[in-house]
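Before we start, here is the structure in question, set down as structure tokens.
What you see is part of a larger complex, with each chain still in position.
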């Protein structure tokens, strides 16, 4: 397996990721050398689009870090383009039902599992060895469904049952929002923590990995202890401004 | 006076600046809200060129922060373009002689003081009030000469005597390099600190402001106490990677 | 209320907007100083996409002009990205039914009214004061439905009844096209003017603002007199070529 994050998941090794919101190959390659196991180009909420994602992926390529991207919506067009650009994994926001999870997997996988169209223009450049990219892509690429609405929680078993979903990934701000709570991270509400426990239990039962987005390393450790196999912590621009504010206040 | 940094200097108010090395308007506007008095687009060592500087300046415009840029070399073409793009100030590297300082000022000032060509394409957009940009630009724009070689130190009085040099600015890594020392910041060598004291004394005598680049807030405070009116601390990408490494090591 | 255009609408003040079709922050900031109350980045028919819209918004930010964008289609992904980028308002083309209007509002509003996902990457940078962006966004952002088909006219009452539609906006060329007439602006056909009168009457009854796109200031004044609260006149590239042709013909 060439996907470094999928390999970690297969070996039940914990992982820490972060987000790339800045549309810059230079910040991407700089973040690639800070120690994260994977970096996620955020085309949903980041200042990113397809071309800036390609530039970030090109800059990440020299480094042993997994390349992921979050698509802005569950649409086959951009999912295919993201994988063709060489993503190790796709993160899709707002998965709320079996149908949505199935659509995601179908868009991300070649036949016979899915309907992804052939043409791995960058991805295919980087398949070394005897197997072609197309022969191994369905096994190599990660498909990650964000659970971040009450609906997603309610339908979690149906979602987890869709073949090809490698991991669920909790989005705490939207999850809170959908339940009438403020959109914050690193939550302490008992009903939210109960949901996290429920999601961990059901995903474990289904043999699916679970991850969660957090704001701080301390909360990340707590979530790993709770049973999540991976977390994402912060984002490029958040790291920059947090440290800059400290210096500017000197 | 509309130049917020020149106004601070005129009032002997201390200032803290930082550097923009990332070619991104998004990081520029994010840095603009972290509390610095000024931000410097680095076309010499940053991943910046003329177009990325314009984008950064456009993004900085909404914020009460001074916009400066360092040019890659002491050339009239890029100095004029930088001012036309709306810079509050020009920083020129490696000023080593009176002739170089004079060339810098001539490139940065309209006649009769200099030979800057007319055409303030962005700068002129933003001159509100009864006076035109061209009538006030020579008074408004800051011209800052980097002293970062042994030659520059040796010729400091001649450089300070050039009318139109608003500030000298010490570059500790190149200064060390030119003296056979390693290219580090926040230096402790007595001979270097003696040079700093000498530069402060001579610039004070000449009525010219002095600034210095530092790595840490603690050293910045020390330099301000020593007599520098302003410091620049760190850079966008350095803040980002420093904070990200802490999180990734969780 | 921080949205300058929504404030005007709330106070029943007339407004004049225009369009940004050129993918350039420089033309955006130049247009921002010509006197319009708002400028609309056109991702449907202009040479604009997400990244050029961000650049235009960054350049507009220093100026007291409302920032709007027209999305290419009624899709939640791009609507969310546009608002995250700091739009004061969204214009959606071709709204023809209550379901389409409802989908538009749901994509544009946070829970509980809608399903917009949390992550206001640029928008959140610019919320000064005690309230957070997420707490006020549903009240601040404008949602504008284009009525530009026979279907939209037929279903106008259903569309106006959707909570969250702040304004309708007439697109005369497409409206004519859908009725078998040529795609022109500043129309004189009695049946079209009767439709305008009908739309004004129904929107007034529903307490919804009405706007219209026009080609000339004279027709704009006529439409304001007829009852439209706002107009958009022309576009950046149209102004440029019209004036250039006059000069070139000298």
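Chains: A, B and C, in written order; residue numbering restarts at 1 for each.
Everything below uses one rule, namely that contacts are C-beta pairs under 8 Å (C-beta built on N, C-alpha and C of every residue); 3 or more make two chains touch, one makes a residue touch a chain.
This is a predicted model, so every value here is computed, not measured.
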item	value
Complete-assembly copy number [criterion: all chains share one sequence; 3 shown]	6
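FYI, only the chains that are shown with their structure count from here on.
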item	value
Classification of the chain A:chain C interface as same or different, half of numbers criterion	different
Computed distance of Cα centres, chain B from chain A, in Å	41
Distance from chain C to chain A - Cα centre to Cα centre, in angstrom	34
Of all residues in chain B, the ones touching two or more other chains	26, 30, 33
Residue numbers on chain B that touch chain A, as the complex places them	16, 18, 21-24, 26-27, 30-31, 33-36, 47, 216-218, 220-221, 233-234, 236-237, 239-250
Of chain C, residues touching chain B in the complex	25-26, 29-30, 33, 54-55, 58-59, 61-62, 122, 125
Complex contacts: residues of chain A adjacent to chain C	21, 23, 42, 44-47, 49, 51-52, 71-73, 75, 78, 93-94, 148-149, 171, 173-174, 177-178, 180, 182-183, 237
